[in-house]
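Before I ask anything, here is the structure I am working with.
Removed from the display is one protein chain of the complex; every other protein chain stays in position.
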Amino acid sequence: MAAMMDVAALTYFLQTEFPQVNADGPVFSVTDAGDGFASMRLDPSEKHLRPGGTVSGPSLFSLADVTAYMAILAQIGPVALAVTTNLNINFLRKPSPGPVDAKATILKLGKRLAVVEIAMTADGDLVAHATATYSIPPRQD
Amino acid sequence: MAAMMDVAALTYFLQTEFPQVNADGPVFSVTDAGDGFASMRLDPSEKHLRPGGTVSGPSLFSLADVTAYMAILAQIGPVALAVTTNLNINFLRKPSPGPVDAKATILKLGKRLAVVEIAMTADGDLVAHATATYSIPPRQD
Amino acid sequence: MAAMMDVAALTYFLQTEFPQVNADGPVFSVTDAGDGFASMRLDPSEKHLRPGGTVSGPSLFSLADVTAYMAILAQIGPVALAVTTNLNINFLRKPSPGPVDAKATILKLGKRLAVVEIAMTADGDLVAHATATYSIPPRQD
Partner (left out) sequence: MAAMMDVAALTYFLQTEFPQVNADGPVFSVTDAGDGFASMRLDPSEKHLRPGGTVSGPSLFSLADVTAYMAILAQIGPVALAVTTNLNINFLRKPSPGPVDAKATILKLGKRLAVVEIAMTADGDLVAHATATYSIPPRQD
């Protein structure tokens, strides 16, 4: 199954359907997408940081969740509304207060559930890793 | 081991050490604390909501994380700086766009790791459930 | 919704449908069941132990999984075939090499997914804690 949405289409979808994700400025951006994956970048603002100058846990959670969601949309198109049912995240290293890149890879895309793995890196180091499950509504495929 | 910080002490700690948690107003508040547990309430503002009027996943993640952190501080006091290493969250039901209450219960408080369970309810229904692990620095006990 | 299978019915189901669970003797037994929960006991044999005399991780995983499954069957009856899709387990303390009791409580029983929490105790101490998700086939309810 080929990818159904590219970077431009995902970016447009994000802007129109989830405007609150970037309500405070262009923080989350889609950087790549293809067959079974999507990549995003978090450019943290002050509110995404923690004392000591590291990117906050909730910001990394958001990055993991939205990138996984983009990977699923890239594969099945904008018609489906996936819902996060489970997300397990391991925080590995404290990222310095700069951009964080995430790549989400689909592990399974079934009729009812999708499972996605998300790796997050900063300055070339793996800073967090997550797996997430999404419930996907019935569709024709 | 008795609780070392009460609601007032935890509230003060939250305000002084983590001001960004409530940077946009009094959204997260400590409602109860005692031996091995802490409770908090999320009063969502517009930015914590999603289309359709439900509380966002990242907001529930934040609520789970900060409530678990308060439960640990209540037990070991403000000297220690615990770091989240793992958080697993199940989203069970879409909460309506009102307050969400969380109760964090310590499952284990070891020398190096603490494991905490967090139940989140809205209108009396369980809307999310999480377990989280925190790495705690060496201490005298 | 009242419980649909009691201890005797669950025990019979376990023996007839999953004989391999107790292939080496009466190791796993249903001890209680009711509205939204089930309890089981693991009486470990030599093969469930590890050097140093503790109950092995895979044995605790099995106990968590089968107890959660019993809790779901207690609620929806033997017609449905639930499949484990995710299990997250925290190992809290090393149990001594005696019986381990598990109680599984249903957090959510939806049309497609069930989420169950499982607490495992030995000698009164919490030794492990798990949450698990099950995919349940379409049913009339």
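Labels for the chains are A, B and C, by order of writing; each one numbers its residues from 1.
We take it that contacts are C-beta pairs under 8 Å (C-beta built on N, C-alpha and C of every residue); 3 or more make two chains touch, one makes a residue touch a chain.
Predicted model, so just to flag it, every value in this text is computed and none were measured.
Within the entire complex, the positions of chain C that touch the omitted partner chain are 17-18, 20, 23, 46-47, 49-51, 56-58, 61-62, 65, 83-91. Contact residues of chain A toward the unshown chain are 88, 90, 92-93, 107-108, 115, 117, 126, 129, 131, 133.
What chain B contributes to its contact with the hidden chain is residues 85-86, 88, 112-113, 133, 135.
As a convention for this text, only the chains that are shown with their structure count from here on.
Note on chain placement: the centre of chain B and the centre of chain C lie 28 Å apart, centres being C-alpha means. Averaging C-alpha coordinates per chain places the centre of chain A 34 Å away from that of chain C. Contact of a single residue of chain A with at least two other chains is seen at positions 85-86, 88.
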